[in-house]
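As you look at this complex, bear in mind that one protein chain is not there, while each of the others sits in place.
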Amino acid sequence: MSQQEALTPPPTVESFYKFVAEGKLMAVKCKKCGKIIAPPRPVCDGCLSRDLEWVQLKGEGELVTFTIIHVPPVQFASMAPYTVAVVKMDEGPKLPGIVKGVTQPDQLKIGMRMKVVFEPAPQQQTWPQWPRYYFEPA
Amino acid sequence: MSQQEALTPPPTVESFYKFVAEGKLMAVKCKKCGKIIAPPRPVCDGCLSRDLEWVQLKGEGELVTFTIIHVPPVQFASMAPYTVAVVKMDEGPKLPGIVKGVTQPDQLKIGMRMKVVFEPAPQQQTWPQWPRYYFEPA
Amino acid sequence: MISMSGKPLAAIVSAGLSKFGRREGLYGRELFLEAAGEAFDRCPNLDPRRDIKGVFVGHMGESYEHQGHTGPTISDWLGLTPTQGFRFESACASSSAALRCAVMAIASGLLDIVLVGGVEKMTHRTTPEVTEYLAMASDFPFEQWHGLTFPGLFALMATAHMHKYGTTEEQLAMVAVKNHKNASMNPKAQFQKVITLEDALKSRVIAWPLKLFDCSPITDGASCAILVKPELAKKFTDTPIYIIGSGGATDRLGVYARDDITSLLSAKVASQEAYKMAGVEPKDIDVAEVHDCFTIAEVILYEDLGFCPKGYGGKFIEEGQTHIGGKIPVNTSGGLKAKGHPVGATGVAQVYEIYLQLTGQAGPRQVSGAEIALTHNMGGSGASAFVHIYRRGD
Partner (left out) sequence: MISMSGKPLAAIVSAGLSKFGRREGLYGRELFLEAAGEAFDRCPNLDPRRDIKGVFVGHMGESYEHQGHTGPTISDWLGLTPTQGFRFESACASSSAALRCAVMAIASGLLDIVLVGGVEKMTHRTTPEVTEYLAMASDFPFEQWHGLTFPGLFALMATAHMHKYGTTEEQLAMVAVKNHKNASMNPKAQFQKVITLEDALKSRVIAWPLKLFDCSPITDGASCAILVKPELAKKFTDTPIYIIGSGGATDRLGVYARDDITSLLSAKVASQEAYKMAGVEPKDIDVAEVHDCFTIAEVILYEDLGFCPKGYGGKFIEEGQTHIGGKIPVNTSGGLKAKGHPVGATGVAQVYEIYLQLTGQAGPRQVSGAEIALTHNMGGSGASAFVHIYRRGD
């Protein structure tokens, strides 16, 4: 780790979701080794440098794997069955997310192109008040 | 620990509260060393014997210490301020419990006689569905 | 057999296990006493108050009973106050984390005799509640927040493994069939009935491609073992077993963040550490308990623990290599899948099975002549894992 330059906003989970609320998928880029990291974190997981800058992801990538959830947690009960995928963004990072409009395995194929879409945050009284990003086939 | 004789009902927290629902304050007595134990447990905390029998406490004892709760947990919000005391029962065990009708420290005096009273269990949908016993000055 | 090159780190002189299943009206502290009582009864030379210097307990979730601070809770209910007590949490590997720290405590010379175990009381809660409490072991802001459950996380691995290696749903189902068969020979197991391949394949989808019979159940239970420094072992038993290897490792918390979603890095790294310490190789293992929280996990673990080549796990179960009588019997107890999975108790429950196997007390499921054994226990979706290797002590 090298000494941290103060990054604004800080490279945190909370900042990530504030950007999602603005319709942006943001990562941090390590100024030392060049690695692009999402979710953002205060230390580069490539070289342990703390010298980072914000970069915006284009929001496109490739399907790595997926599942279709039939038995959901309480908060997702009304959505089931729903699909969650892991997508490798073109800039490098992999992210999980719900795939809109997919409930059957034959609607997806590993390796296919995917893109990010945004929806307004659900209204919640309690912590956390984060929005979600979603995926769809590109 | 010696081999356990099957005790019915088992010497557990759940059995204790089932007895409270019947208006009984029950302890277990160690058949080896004679210690009377409440809350009940499967092993004598005096001699580690597992050879126990149920005994009923008379429900009278002496005030050991107390507090008056002004900032309560969520579930007790409607009751505050309320008093919780530790009472040493005449048979030996000490038990904590809410003291009915006491909201000022000068209503109690360490060493004074106390007695147990019972009330029906609060209606609850979720676990646990235990009743409570209470104390009052004797 | 191998040369006995692994120096004993600690000796196990007794073990106990509660009945697994739905244990109505018994809480964690009471279940733990059932397991400890068996361990004490098996070891009459042990005077718990005089001898036990510490209580090391694995316990995953304080939400189940609204009760944390498990170290003193269990120490108190054992009647051992003021012995020192510790709670370890590494999700479903909590009691193996306890075991590894207990091994270090013994090896340090600071504590010579310790009780190690684990406990979880789960069945008094609803399935959605349990699903929520279990999910706390995964990455909240990215996995839980995007609707992933534990079956879902392992389903992500299954989809990828099937795609890359051609692993089939039938092969996964064969893991369930084997483990239910083994459990039918284990009176402490939650499930006592054999199942057919058809039963497994026709069960309802939980998280595609995983079905009900690919998943371990919700279980109440507790486990316990007595660890002593090797020089003291024969004071307590004629048939100690020795821990000769201990390894621990982590992986990225999020499955999404891992380089290879078809592999469990923590199992690889922890087992390599344990094998090296023990001076044994995978082919030397006579019997193993591995973390089959989902059938796909057992298949991947065959590979990452080195029992078979990478990508060959599906074929390995299909060939029957991990059945009792096969090349390397895996989960003779019935595993998490059929013995049950009271999460905090599972790691030391694996130890209990190995204790029975290496002391010749496993009854109809005994692996004859077993001398070297392995346990693998993982937390969550594999973000933590602990591997231990054991040798029969006689």
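By written order: A, B and C. Residues from 1 in each chain.
As a working rule, a residue touches a chain if its C-beta (ideal position, glycine included) is under 8 Å from a C-beta of that chain, and two chains touch if they have at least 3 such contacts.
In this text, all values refer to a predicted model and were calculated from it rather than measured experimentally.
Asker: Could you tell me which of the visible chains the hidden chain touches?
Answerer: When the entire complex is considered, the left-out chain reaches A, B, C.
Asker: Using the document's definition of touch, tell me which of A:V43, A:V86 or A:V99 contacts the absent chain.
Answerer: Answer from the full complex: A:V43 touches the omitted chain.
Asker: With respect to the chain omitted from the figure, which of C:L153, C:L172, C:I241 or C:V269 is a touching residue?
Answerer: For the chain that is not drawn, the touching residue is C:V269.
Asker: Sort through C:E62, C:D112 or C:E318 and give me the one touching the missing partner chain.
Answerer: Touches the omitted chain: C:E62.
Asker: Which parts of chain A face the unshown chain closely enough to count as touching?
Answerer: 1, 3-4, 10, 12-15, 41-46, 48, 50, 127-128
Asker: List every residue of chain B that touches the chain not included in the displayed model.
Answerer: Where chain B meets the chain not shown: residues 13, 16-17, 39, 64-74, 76-77, 79, 81-82, 84, 86, 94-98, 105, 110, 128, 130, 132.
Asker: Give me the chain C residues in contact with the hidden chain, please.
Answerer: 27, 54-55, 59-63, 65-73, 75-76, 80-91, 97, 100-101, 103-111, 135-141, 144, 246, 248-253, 257, 265-266, 269-270, 379-380, 383-384
Basically, only the chains that are shown with their structure count from here on.
Asker: Among line, ring, star, complete and other, which best matches the way these chains touch?
Answerer: Shape = line; chains linked end to end, path left open.
Asker: Which of the two pairs, B-C or A-C, is linked by more C-beta contacts?
Answerer: Result: the pair with more contacts is A-C.
Asker: Let me have the rounded angstrom distance from the C-alpha centre of chain B over to the C-alpha centre of chain C, please.
Answerer: From the centre of chain B to the centre of chain C is 37 Å.
Asker: So the centre of each chain is just the mean of its C-alpha atoms; given that, what is the distance between chain A and chain C in Å?
Answerer: Roughly 33 Å, centre to centre.
Asker: Which parts of chain B, given as residue numbers and ranges, touch two or more other chains?
Answerer: Not one residue of chain B touches more than one other chain, so the list is empty.
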